[in-house]
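One protein chain omitted, others in place.
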Amino acid sequence: MERMPRWADVLLVPLISLILAAAISAIVILAIGENPWNALKIMVTGALGSSYAWGYTLYYATNFIFTGLAVALANHARLFNIGGDGQATVGGLGVALIALYLPWPHWTLALLAAIVASAAFGAAWAAIPAYLQAKRGSHIVITTIMFNYIAYALLTYLLTGPMKPSGTMETATAPFPEGTHIPSFRDLFSHGETILFRGTPANVTFFVAVLACVLVWMLIWKTRLGYEIRAFGFSEGAARYAGIGSTKIIVVTMLLSGALAGLMAINNTLGEAERLILNAVEGAGFIGIAVALMGRSHPLGVFLAAVLFGFLYQGGAELSLSTSIPREMVVVIQALVIMFTGALDNMVRMPVERLFANRRARGTPVAPLAGPTAERAPDRAAPPSTPTTAE
Amino acid sequence: MALDAASPSAAPPAIELRGISKAFGPVQANRNISIRVMPGTIHGIIGENGAGKSTLMSILYGFYHADSGEILIDGRPTRIPDSQAAIRAGIGMVFQHFKLVENFTVLENIVLGAEDSGLLRPSLARARRELRQLAKEYELDVDPDATIEEIGVGMQQRVEILKALYRKADILILDEPTGVLTPAEADHLFRILGNLKAQGKTIVLITHKLREIMAITDNVSVMRRGEMVATVRTADTNPQQLAELMVGRKVLLRVDKAPATPGAPVLEVENLRVVDAKKVERLKGVSFTVRAGEILGIAGVAGNGQSELLEVLGGMMRATGSVRLKGRPLDLSGREDARDRREVGIGHVPEDRQSEGLVLDYTAWENMALGYHHRDAFANGPFIDRPAIMKNTIDKMQRFDVRPPDPMLLAKSFSGGNQQKIVVAREIESGPDLLLVGQPTRGVDIGAIEFIHKQIVALRDQGKAILLVSVELDEILSLSDRIAVMFDGRIMGERIASETNAGELGLLMAGVTGEAA
Amino acid sequence: MDWNTVLLLLDSTIRTATPLLLACLAGLFSERAGIFDIGLEGKMLVSAFLAAGFAYVTGSVWLGLLAGIAGSLLLSAIHGAASITFRGNQLISGVAINFLASGLTVVVSQSWFGEGGRTPQLGDGGRFGEVVLPGAIRLSEMTIREQRELPLLTRFYSDVLSGHSILTYIALLAVPLSWWVLYRTRFGLRLRAVGENPAAVDTAGISVRRLRYSAVAIAGVLCAIAGAQLSTAEPAAGFIRDMTAGRGYIALAALIFAKWRPWPALGACMLFGFFQALETRPDIFVRLFDLRVPSALLSAMPYILTVIILAGFVGRAIPPRAGGEPYVKER
Partner (left out) sequence: EPAIIFDLGGKFDKSFNESANAGATRWAEETGETFAEFELTAEAQREQAIRRFAEQGKSPIIMVGFMSATPLNEIAPDYPDTKFVIVDAVVDQPNVRSVVFNEHEGSYLVGMLAAMASQTGTVGFVGGMDIPLIRKFGCGYAQGVMAANPDATVIANFTGTTPAAWNDPAKGSELTLAQIGQGADVVYAAAGGTGVGVLQTAADENILSIGVDSNQNYLHPGQVLTSMVKHVDNAVYEAMKAGEAVETGTQVMGVANEGVGYALDDNNASLITPEMKAAVDEAAAKIASGEIEVHDYSADESCPAIQF
């Protein structure tokens, strides 16, 4: 049932939440002796005001789309994948291996190969936690945390030893050969004299991410597998009754989730750095949790939340470039945004709902019982509320 | 027509509600309800699913807050802001869905919220003593140290009653207490209620079962769609009249069916054995046959292996022994799952529609495909064929009179009866050769029961085999053609439905063997 | 491997396990009451900062601890508001709290002390010193040879059990205390009940909200002690940004490992502490197995061992049934 109009639900409430987050951020900025209005202007123009700004915003967003989708997909099966960081780290390894050790005549082929490799490596890294959850009941939250650390160690080993070109201090692989360089937004959108997205890292991977959103959306809501995943997530009893095997769902979902997280590596290795750098994931797996939860585990929501975080990252960089607001202030702002739009959502929603209810009460009489009152489907984006366990 | 059934005594009513209204969002659950319950009486409340009975009583118990209206206890206006206040006012309530902590012991559940001091030990000791006392007084024996998940629903209900009595309740509200009880357990409960009444306690009893109303209540109130439509003296009414007050139309209280014409055996079960996860043997060698065109009813007290039987046949549990469907053996080793069972033609209306039969957060149309979502009719390759399912759902909803007939509604938004209709529609319409039916009408109102029974009989008349498991003896007796009684994982005996009666079955259900009966 | 090494390992185990144990018990109270808390890390961090900051400014480590508790409680209150009052998503709230703590501690400490997210080094009054248990021998005053001649039990007592900060003993005492509170008091009964079935608690006439807020507050206090241990208990002597370094997540893992029970929590934390202590002694592998463990593998070892133990010996962990779900009476 709709307590308030849909536009209020999807636009008004998040907007008010954002304003609240901004207001508190403003107070903190004031407290450290800076001008919040100025800060806001810098963030907005710096992250949205030009093709340059978008080139960074969308680059970060691309990372978060992948890790956000990874968490979101797993959420639908009530699995809490906090291993996105490790899966993306290992995904990067996959990209590096194909880029460095195989010859690529054209970037399209390299991109395809990178998609396959990063997804496969990411999936592989999720496979053991998935198997242990399905077969041994080992809690996926612990095992994925553990696998994050193991992934970091693995990469440290490889990038300080076997995969590091000798004679350099850099903890990174050698630069990838020419054939693997995928086009950036600049290459794609500049024409003639007008150069757009100059010097920015956004690249074709963004479209892979958009495609991934569409595919995940189709997977979840249009396919039999998605139907089974959601059924399992909502009710294990019903899934068993319907002949939907828990082992299959847990393993397949986690493999797909790991693959999505792994795909993120294309953006930062093949797309941006053109080499594999130690710790290149930079906690994007954890941002992915916030993105997925804020996006209500719906690919469109994930997309929007990822862009919001891209905005915060790029806007934050601009902020520290042009003011003396410390870079950690950006983390505070992120935290407030997550808090208000994610966790304190109802603080805004409840009064707004009441407002609409009052208006309606004055307008039309209360709907009769068993009329068109009950909960209807459109609010389906919400997955099981606490995807911490697959018990 | 709301006649006042005040008893002749001059004492003020134990409970008086005046003009109670309550809305959940846009749903008006209670509308200007007034009722008086006299002390020392058993007062029944009946009404269809969703009529607002539980809501009204929850308001009295301080669980919900009325939007408007007044509560008087023993004639005094009383504010009941929370359950603590209700308890203080001497009210105890046994909810329709028990409010027990599953992994706590009985004793812990009883002292919860009624502890004497900060330390548990003395409270538990006192509770243990008083429990022994209460158990003697009211024939309410329970093992105080068993955990709730270990004991059956009947026992759980006793715990709920003991909880109320331990808190010195003078007014006891029971919401659909017999929905989960066997006839024997129900009779026992009524004896207890009689005891309590004799001690001067006031009892409010919510139920769908008119037989129970007639048997033990003094007065009865009827609710419909959030309103109180009548309060009458039980002695002055009859079931037919009450049913019509409830539903607002004429209803048939008996199943109308022609004699069966059994055909070839469809399901042959031999020496079926099940050991569950806790290594307890649940089925100890069960054998029976169900033929085409007949309904085999399995009677028995809950927990004697019926659930496991259905789960094994439905592909949700592994077992040993032999099961043949139309002559072909089924794999019981766990390699075949529920989906494989559907493929060979077994439909299954599970005992628990909420946790098994439906995905409550799925829409009606999505639920119509549950278990059949892989079938060609419902899928295009890897994709779900939504238009096809939708069309199918609209059709089924109409034919099975699911209300409201809106395929986009979430399953949890339907009332229990309508939820059950969705499950029954899906399973019957999938065209099974064998339909497994567990507790088809548990918690379902009279109108819906009537309908569901008709559908099951119609399927039988198409020549399909039906295995019916129910703890309602009435249902077993009126619906089945043959009846098998289960006790302790074994079949105690088989009877022709028309040649047996509740008494004989009751003995079998208690484990008294056929020869002795 | 000689006894000396074993004793040292155990000594290190207890120290390393202390913040884990406190955070783990914090999570235990919160989650047993049905409130998931992945914000343990953030609360520890804020307390670590405030404890060190106030200990430095006031010169009193106890005042520092109080400040840490206040800060941690504030975050608890936010978490409570989000997950109890406003029925928000408890995981999001926890994530937000971790971010908030990580950013705010640096911003504030920079503006207070100007040392870039660090507090100044704490002098001796500003930190919790070693407590010498009655009858323990001060080993630091003896030569190694003299130490080796002492009876093993004496050394175990003096070396491993004695000589930790008061916070370590608080942590160790918190285990039986938690057990006692949870299983022997009215409050504990209600707390466990509210995590399993809040409706049962509600209909018994007890406020679900109050119980859950108290559980979250207890978690705040315990996290605060854990944080203070990291920044103000010897050998620590000050705050540095992000110094919790993922311990909150490890504590969470330990909690699940322990299946939400106090004594097993002690075991799990000690095990994790032991693994991490082992990580500091690669020489043991050389001596025992003649095996040079590459440092990356050594770093990964605690995590690999955890997975192995989890997969091999620990069965399914069933969380409190109402965990993570806000209590909603009226849909």
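In this document, chain identifiers A, B and C correspond to the written order of the chains, with residue numbering beginning at 1 in each.
One rule holds in what follows: a contact is a pair of C-beta atoms (placed from the backbone, for glycine too) under 8 Å apart; a residue touches a chain by one contact, two chains touch by 3 or more.
Since this is a predicted model, take the numbers as computed values, not measurements.
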Partner chains on view for the chain not depicted: A, C
Listed residues A:Arg136, A:Lys164 or A:Lys248, member touching the removed chain: A:Lys164
Which residue of C:Leu230, C:Ala251, C:Ala265 or C:Leu310 touches the chain not shown here: C:Leu230
Among A:Arg78, A:Arg240, A:Arg275 or A:His298, the residue in touch with the chain that has been omitted: A:Arg275
Positions on chain C contacted by the hidden chain, ascending: 4-5, 8, 11-12, 15-16, 19, 110, 115-118, 121, 140, 144, 230, 234-238, 240-243, 245-246, 276-277, 280-283, 292, 294-296, 299-300
Residues from chain A at the interface with the omitted partner, ascending: 56, 59-60, 149, 152-153, 155-157, 160-161, 164, 166-172, 175, 199-201, 268, 272-273, 275, 277-280, 282, 313, 316-317, 320-321, 326-327, 330
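By definition in this document, only the chains that are shown with their structure count from here on.
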Category of the chain touch graph - line, ring, star, complete, other: complete
Top chain pair, ranked by number of contacting C-beta pairs: A-C
Computed distance of Cα centres, chain C from chain A, in Å: 30
Overlap residues in chain C, where contacts from two or more other chains coincide: none
List of chain A residues in touch with chain C within their complex: 28, 31-32, 80, 128, 132, 136-139, 141-143, 145-147, 149-150, 152-154, 156-157, 160, 286, 289-290, 293-294, 326, 328-336, 338-339, 342-347, 350, 385-386, 388-389, 391
Sites on chain A touched by chain B in the complex: 1, 3, 222-228, 230-231, 234-235, 237-245, 357, 366-377, 380, 384
Interfacial residue positions of chain B with respect to chain A in the complex: 23, 25-29, 50, 225-226, 314-316, 337-342, 348, 350, 352, 355-363, 366, 369-371, 373-374, 379, 382-384, 386, 403-404, 406, 408-410, 412-415
